[in-house]
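Presenting chain A:
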Amino acid sequence: MIATLMFYLLGAVALGATVMAIIQRNPVYSVIYLVKSIFSLALIFYLLGAPMIAALQIIVYAGAIMVLFLFVIMMLEVTPTNAATRTAPGWFHWGPVLLLALTLVALTLMLIGLDPVSSEGVPRWHASPRDFGYTLFKEYALAVKIISFQLSFAAVGAFHVGMTERRRARQEDAS
Partner candidate 1 sequence: MSESLVTLALIAVKLGLIFAVILFMAAYLVLAERKILGRMQLRYGPNRTGPFGLMQPLADVIKLLTKEDFVPARADKWLFLLAPGITAVTALLVFAVVPFGPTREIFGQQVPLVVVDLNIGVLYVLGVSSMAVYGVVLGGWASNSKYSLLGGVRGLSQMISYELSLGLSLVPVIMMARSFSLTDIVMAQQNLPFLLLNPVAFGVFFICVLAESNRIPFDLPEAENELVGGFHTEYSGMRFGLFFVGEYINMVVLGSLLTVFFLGGWHGPWLPPLAWFLIKVLAVCAMFIWIRASMPRLRYDQLMNLGWKILLPLSLLNILVTGAVLLGWG
Partner candidate 2 sequence: MHVVRGIRGTLQPFWVTLRNMFRKPVTVQYPEEKQQLPERYRARLILTRDPDGAERCVACHLCSAACPVDCISMQAVEAEDGRRYAAWFRINFTRCIFCGLCTEACPTLAIQVTADFELAGRDLLKLVYEKEDLLVDHCGTNSNYNFYRQSGIGVSAPRGRNPGEAPPADVKDLMP
């Protein structure tokens, strides 16, 4: 009972914070609202019996990626935009957003309708880090390895791009 109530409360907070993150003019506020939304998501994961995912959500998203966002915003000194306040945004502006939102709502309803577990509320199982690890690295070992290879490809690629630019700069310095 309490878990269900918490779930809906956290869900509302997550949704509200995400909407605020989108409509805020100040990028730093957007980041803070996003962090708030990530936090409520992490708590929802915890309620659903996945503490590992909850912790990773906070460490990776709130602790690393949002920090990186904040870093970029502060380095580039993105100022809040006060311009471009059109009086009546027409269908041209709201149409795509509305379409996206409707699709998302439809998808969610479909998921709830299709999946018998989620419609009954909070499941009773609990994924400890050990179970999580076994599932991830035994059952889905191949997928995990492919994804990690992709990540290392990306890292090597980024390194390569950085290197060529630096080399070019050095050549320009030399000439």
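Here is how the candidates were picked: all candidates are chains of the complex that A comes from, given by their letters.
Just so we're on the same page, a residue touches a chain if its C-beta (ideal position, glycine included) is under 8 Å from a C-beta of that chain, and two chains touch if they have at least 3 such contacts; residues count from 1.
Computed from a predicted model, the values in this text were never measured in an experiment.
S.K.: In the complex, what candidate makes contact with chain A, out of 1 or 2?
M.R.: 1
S.K.: Write out the stretch or stretches of chain A touching candidate 1 in their complex.
M.R.: Result: residues 28, 32, 35, 51-52, 54-56, 58-59, 62-64, 67-68, 70-71, 74-75, 128-129 of chain A touch candidate 1.
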